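Just one protein chain is left out here, and the rest sit where they should.
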Amino acid sequence: MEDIEHIEKEMKLINSDGRRLDGRSFDELRPIRIEAGVLRRADGSAYIEWGGNKVLAAVYGPREAHPRHLQDPARALVQCRYNMAPFSVSDRKRPGPDRRSVEISKVISEAFSSVVFKEQFPRTSVDIFIEVLQADAGTRCAGLTAASVALADAGVPMRDLVTSCASGKIDDVVCLDLNKDEDNFGDADCPMAIVPRTGDVVLLQMDGHLTYDEFQKAMGLSIDATKRIYEMQRDALRRRYSVTLEDILKEAPPAAAPVEPEPEQPREDDFGPEGI
Amino acid sequence: MEDIEHIEKEMKLINSDGRRLDGRSFDELRPIRIEAGVLRRADGSAYIEWGGNKVLAAVYGPREAHPRHLQDPARALVQCRYNMAPFSVSDRKRPGPDRRSVEISKVISEAFSSVVFKEQFPRTSVDIFIEVLQADAGTRCAGLTAASVALADAGVPMRDLVTSCASGKIDDVVCLDLNKDEDNFGDADCPMAIVPRTGDVVLLQMDGHLTYDEFQKAMGLSIDATKRIYEMQRDALRRRYSVTLEDILKEAPPAAAPVEPEPEQPREDDFGPEGI
Amino acid sequence: MEDIEHIEKEMKLINSDGRRLDGRSFDELRPIRIEAGVLRRADGSAYIEWGGNKVLAAVYGPREAHPRHLQDPARALVQCRYNMAPFSVSDRKRPGPDRRSVEISKVISEAFSSVVFKEQFPRTSVDIFIEVLQADAGTRCAGLTAASVALADAGVPMRDLVTSCASGKIDDVVCLDLNKDEDNFGDADCPMAIVPRTGDVVLLQMDGHLTYDEFQKAMGLSIDATKRIYEMQRDALRRRYSVTLEDILKEAPPAAAPVEPEPEQPREDDFGPEGI
Amino acid sequence: MSEEIVSELMRAHVYRLASTGQRVDGRRLDEPRKVSVARSFVKTAEGSARVKLGNTDVLVGIKMSVGEPYPDTPNTGVLSTSVELIPMASPTFEAGPPRPDAIELARVVDRGIRESKMVNMERLCITPKEKVWILFIDIHVLDYDGNLFDACSYGAVAALSSTIAPAKGQGLGDDFPLPVEHWPVSVTTAKIKDLLLVDPSLDEERMADARLTVTTDENGDIRAMQKGLSGSFTYEEVKRIIETAQRVGRDIRPLLQSS
Amino acid sequence: MSEEIVSELMRAHVYRLASTGQRVDGRRLDEPRKVSVARSFVKTAEGSARVKLGNTDVLVGIKMSVGEPYPDTPNTGVLSTSVELIPMASPTFEAGPPRPDAIELARVVDRGIRESKMVNMERLCITPKEKVWILFIDIHVLDYDGNLFDACSYGAVAALSSTIAPAKGQGLGDDFPLPVEHWPVSVTTAKIKDLLLVDPSLDEERMADARLTVTTDENGDIRAMQKGLSGSFTYEEVKRIIETAQRVGRDIRPLLQSS
Partner (left out) sequence: MSEEIVSELMRAHVYRLASTGQRVDGRRLDEPRKVSVARSFVKTAEGSARVKLGNTDVLVGIKMSVGEPYPDTPNTGVLSTSVELIPMASPTFEAGPPRPDAIELARVVDRGIRESKMVNMERLCITPKEKVWILFIDIHVLDYDGNLFDACSYGAVAALSSTIAPAKGQGLGDDFPLPVEHWPVSVTTAKIKDLLLVDPSLDEERMADARLTVTTDENGDIRAMQKGLSGSFTYEEVKRIIETAQRVGRDIRPLLQSS
C-alpha cells in the first residue's frame, strides 16, 4: 500500500520490445484449459483455468421455475448467478452478492437468453451458476465461456455455444485479454461475448477511454480470439463425449433433441493437486 | 457544530416585536403553492411547496392489491409510503425507510383510510406515495396536503379532502406552522390533519411540552389555518380541471362516480427553474 | 477487563475441600423452580428459574402451519425459536437471532420432534418459543426443560416429557450443571436431553476436552440429574392441574386424547417481586 | 387469522353494554385495568420492571453503556427504545424485523419519556462531544391482552426509575441512580362508534375505530400524543380524552413511582 | 401486469412504421426526445438537476461529505452513485432494496462519469490516505416513460456541473465548484428486429430485442458501453450505433453544459 502512488506513476505495462509484463504479445491470450462434466449433482458442469482465473460453472434445468409467480407460460427463464468465493481475491470478499456480481449475473443471463431455445421449455428455468474460485481479471469472460460448455454438458438445446473474451488498452496499445495488473493500471477494458457461428454480439461492455478506431482494433482482436476459444470449448466437450457431441457440433444441434451425455461415461472422482 | 451549545442557549426565536426569525407573526403560515397533475404515469399527482419544503405526491389505484394474501375482500386498502430523498436534508439520508418514515407512513395511511370510500373497491389497494425532495420541517403536513390533492386528481372517491397543518410552541409562544429552526429549538410541535367539512380529526400527534390551555390555542391556530389551506387545495384542482371539479367540490363527491380528469386536458411537459 | 489475563491464569474453580465457588459439590444441581401455565394468550406456558437463569417458554399449536408451502401433509412440524432478551446478558445483545440462537433453536426443535406425536396433526405446526430473560449458563437446558412443561400444559400429545441437563469439566474435575464462571473458565461442557422413561438421548452436544472416560462420568452425572429434574417438571404440572395430570403422567398420555387444562382453574394474575 | 375477525355480534354487544356505561370485564368506561409493577426482576440489567396491565404483561430491561453523543446534541446522553413483539405473546405476532406496529409503539413510548424530560439526559454526559451514557430501553412483550401503548410506557418508566448506572465498572466513579426528574404517564383511549373507553382490552381494541394516546406529566401538562387507527375524533372528543388522561394519570403515577 | 404485455399488434405497428423511418411520436429513428434541464432545484443538496427526457422525469441530488479514501486510491475522492426506482414513477416499480435493473442502471451511469474523468477526483483529495471528499450522486426517478439510462446520466452530469463543494462548513477554506473537466453524454439505442431506434420511449423499450448504451466525451471518444436485453447485435450494428451516439452526443452536450 505504501508504494501504490509510485506504482501508479511508474508502472510500465509494455516493454520496449513490445512484450507485456507476463511476456505476451499484444494479441496473445493467456493459457486456457477447459474441462467438461466435473460435478456430479449438477445437470451439466465445466471448469476453466484462464491465466490466473479458476472458475467453475454448473447448470440445472430446464426445471420447474420457483417461485411459481416467476414462471413464464411461453418460455424458459435463463438465469445466471455469478459469485466470487470469499478467498478468490486478495482482500477477502464478504459472502453474498455485491452490486458488481448482480450486474454481471444480469448481463450473462441476457447473453445466454439469446441462444437457448427457450420456447421449448415453458414454465421452466435454466439455472446457470458461476463460481469464481480464484480471480485474475476477466472472470466474467472465463465464467461465460465455461458456462457455455456446462449448458452443452447439461444437454440444454442452444443455437450455438457462446464464447467470450475481452480486449483493452494499456500504455496506449490495444491488447487482447488483460490480466489483473493490466486491468488495474490500464486505460480501458472491453469484454464481449459472441455467437461464433453467426458473429452475433450477445454481451458488450466497455469502460475506460477508447477512440472509435481503437475500439475497432479491440473488437478485431477479441473476435479473432473467440475463434480459438471456441475450439477449446468444443475440444472439452469432445474429450468428455468422445464421438457423439463432435458430430452434433458440426451441425446446429437439432432443436428438439437435447444432447444427452453417454450414460456409461464414468466421471472423474479424483484430481491432481492442480486439477479440479 | 462548534456553536451548537451557544445556539441552544442563546437562540431567540421571537423578536421583541413579536415577529419570528423569518418575519412571520405567530399565526402566519409560510407561503404555500400547490399544483395538481404533475406526473404522467401516476393515476393522480400533486406537487407542493410549503416554505422550504418541496414534496411530490402520487396515487395509483384503486388497483389489484399485491400480494394477494393482503387483499381485503370487503374493502380497499389505503396504503401510504412516505419517503425522504437522500438529498432532501442537510446530512445525506441513506436510501430506504427509517423508523421515522415507517411511523409517518402509518399515520398518514390511517388518516386517509377514514375518508376514502373503501367499500366501493374490495380487494384493491389505493397506493399513495409521498416523496420529500427538500425538507424544512412540517413535511408530513405538506405531504398529506399534497397527497389529498393527488387522490382527487386520481379520481378516488372520498368524503372530502384531508387538510393538514401543525402548530407548536417557541419561546413560550404558541405559533402556527414551525419551520426547521423553530422545530429544532422550539418547545413543542403538534401536527394534525382534519376533514375540513366535518372538523373530524384524522391525524394528531404531539411532542414537547404544552399545557392543556396551550394545546387548545395550538389546535385553534391549526384549525383556522386548515381552512385557508383547503382553499389552496381546491384552487389547485380548479386550475387543473377548470370547471368540472369546482362544481363537484361544492357538493360531496357522489360516492359511485369517481372524479374523472378531462381526457383532453394537456399536461405540462416543461417547467421553469423553480417549478416541477 | 483489566484483569482478565490474571483471572484466566489464577481462577481456581474448585476449593481444596472439593467445593465449587458457589458452594456446590461436583454432583449438585443449582436450585431449580418451575411453574406451569404462566401466560394467558399462549396455549401452554412455563417459567423456570435455574440458578441465575430465568427463562419463559410458551407453546402455540397444533395450529395451521404458515406459510402453506411449509406444511407437511403427513405430520405436524415441531418448530422452536430460542431467543435471548437484549438485557439477559451483561453486554446488551442486539435484538434478533444470532448464529448461536439459530443453532440452539434447531437442536431443540429436533429434540422435541422425537417425542411429539406428530402424525396425529398433519399440516399443522407446534410452535415452541423460549425466551431467556436472564442468563447464567445452561440456558438451552433450562429452556428445553421449561418448554417440555409448556408442551404438556398446552395439551400437546407426547411420548413423554423431555428433560435436559449439562455436565462439564472444571479444574480437571467432571462436574454437574456448570454456572457462568465455570462455563467461561472451565475445560468442557456437554449439554444433553433425554426422554426419562426410555433413556433415549434426543439432544447431545459437547465442546471442550473430555477423555472417553470423563465423557462417561459426565453422562452419568447428567442422566442421574435428569431424574430429579423430571420430578420437578411433574410437580409443576401437578401444582397446576391438581389431580388430573398426575394421574395421566403415571401412564403414557393416550395418543388421541390431548391433555386439557381444567377450564375452571384460575390463572395467577399477579406475582411477587421475584416471581413471574 | 379467523381469531382476528371479531364478529359484528360481539361488536354490537360490547357497544350496547358500553352505551349503558358498562364493560365486559366490569369496568367503568373511564377506568383502567389493574396495574401491577415488579421492579428489578432481571439482575443482568441495570434496571428492569415487569408490568401487568390487566392480563397484558411486559418486561422492560435497561442497559447502559458508554459511547459517543450525536453531533447535534454534544452534551446529552443517548436514549434508544425498542419494542419486540415476540411471537410468544400472541398468535398474531411473528418473528422477524419490527413491523410498523412495533415501530410506532416504540417511538410513542420513547417520545413520552424523552419529551417529558423524565431522565435528565444532560447529566448523562461524561465528556462533552466525546463520551456520554447510552441508555437502551428494551421492551419485551410477554403476553398481549390489549393496550400495549400504556403497558410498555409504564414498564419503561418503572424500569428507568429503578436503574443504577454502572459507573464503577467503567472507571467513572461510584454507581448512581438515574437522575429521574419527571413522571410521564401514558393513557390510551379507544373510540367505538361514539363511545370512549379508557385502557381498551384486547377485544375492545380489535373493534375500535380510533385510538388516542395522551402522555401527561405530574403537572397535568401534555408531553406526547398519538392518534391511531382509521377512524377519527371530533375536537370535543379530543379534549375529553385529554382531561381523562390527566385524571387517570394522577391515579397511576404513584404506582410507577413507588419502589 | 397486463400493462406490461405489449400486444404483438402494437409491436407490428411500431415496426411497420419504423421500417418507413417513422415513430409513433413523430421522431426520426435517430432522433432523441426533447431534453429539458433545471439546475439547483434542491437547496438542501450541494448540487442538483431535474431532467426531463420526453416525459421521463428524474431528479438528481449531489451531497458531499468528508471521509477516508479507499486504500488502493489514497489520492482520490470517492464517488458513489445510487438510483432509486421509487414506486411513484411507475406501476411496475416496487419499494424495497434495489433490484438488478436499478443496480445496472446506477453502475452504467457511474461508469460514464467515472471513466470519462468528468470530475477531477484527485482534486477532491484533502489529505492523502486520510481525508477526501465523498461525492454521493443520488438519482430519484420521478416519472418513467422510457430510457432511464440516458435520463439518469444527463441528470447526474447536469447536477455535478452545478455542484458547489461546502468546504467552508468543514473548515476547509472557501466553497468551490466541482472541478469538471469532461462532458460525457450517454446515448442509448434500442433494436427492434433489424431496426435501430435512438432514445426509445417506454412503448418502444418494452418491445425491444436489445439495447446498447454508448457514452462518448467531447472528443467523440468512447468512455463506456453497455449492451442489454436478451437479443443480440451484429458488429456492423454496433458500429452504426457508436457513430450515432457520437453525433447525438454532440447535440445534447450543450444542453447539459449551459447553466
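All chains are identified by letter, namely A, B, C, D and E, in their written order; residue positions are counted from 1 within each chain.
By definition in this document, a residue touches a chain if its C-beta (ideal position, glycine included) is under 8 Å from a C-beta of that chain, and two chains touch if they have at least 3 such contacts.
Only a predicted model underlies this, so the values are computations on that prediction, with no experimental measurement involved.
Undergrad: Taking the complete complex into account, tell me which visible chains touch the one left out.
TA: Result for the missing chain's touching partners among shown chains: A, C.
Undergrad: So which of A:Asp127, A:Asp153 or A:Asp207 would be touching the chain we can't see?
TA: Of the listed residues, the one touching the omitted chain is A:Asp127.
Undergrad: Looking at the full complex, which residue from A:Leu56, A:Cys141, A:Leu176 or A:Ala225 touches the chain that isn't shown here?
TA: A:Leu56
Undergrad: Among C:Glu110, C:Asp183 or C:Asp224, exactly one should touch the missing chain; which is it?
TA: Answer from the full complex: C:Glu110 touches the omitted chain.
Undergrad: Tell me, which residues in chain A touch the chain that this view leaves out?
TA: Counting only chain A, the missing chain is touched by 39-42, 52, 54, 56, 58, 60, 63, 81, 83, 85-92, 95-97, 127, 129, 131, 133-135, 269-276.
Undergrad: Since one chain isn't shown, list which residues of chain C touch it in the complete complex.
TA: Residues touching the hidden chain, for chain C, are 1, 4-5, 78, 99-100, 102-103, 105-107, 110, 113-114, 190, 195, 199-212, 215-216, 219, 223.
Going forward, only the chains that are shown with their structure count from here on.
Undergrad: Specify the chain most distant from chain E by Cα centroid.
TA: Comparing chain centres, C lies farthest from chain E.
Undergrad: What whole-number Å value describes the gap between the mean CA coordinates of chain C and chain D?
TA: Inter-chain centre distance comes to 31 Å.
Undergrad: Provide the C-alpha centroid distance between chain A and chain C, rounded to the nearest whole angstrom.
TA: 53
Undergrad: Round to the nearest whole Å and give the separation of the Cα centres of chain A and chain E.
TA: Spacing between the chain centres: roughly 28 Å.
Undergrad: Is the chain-to-chain touch network here best called a line, a ring, a star, complete, or other?
TA: Line.
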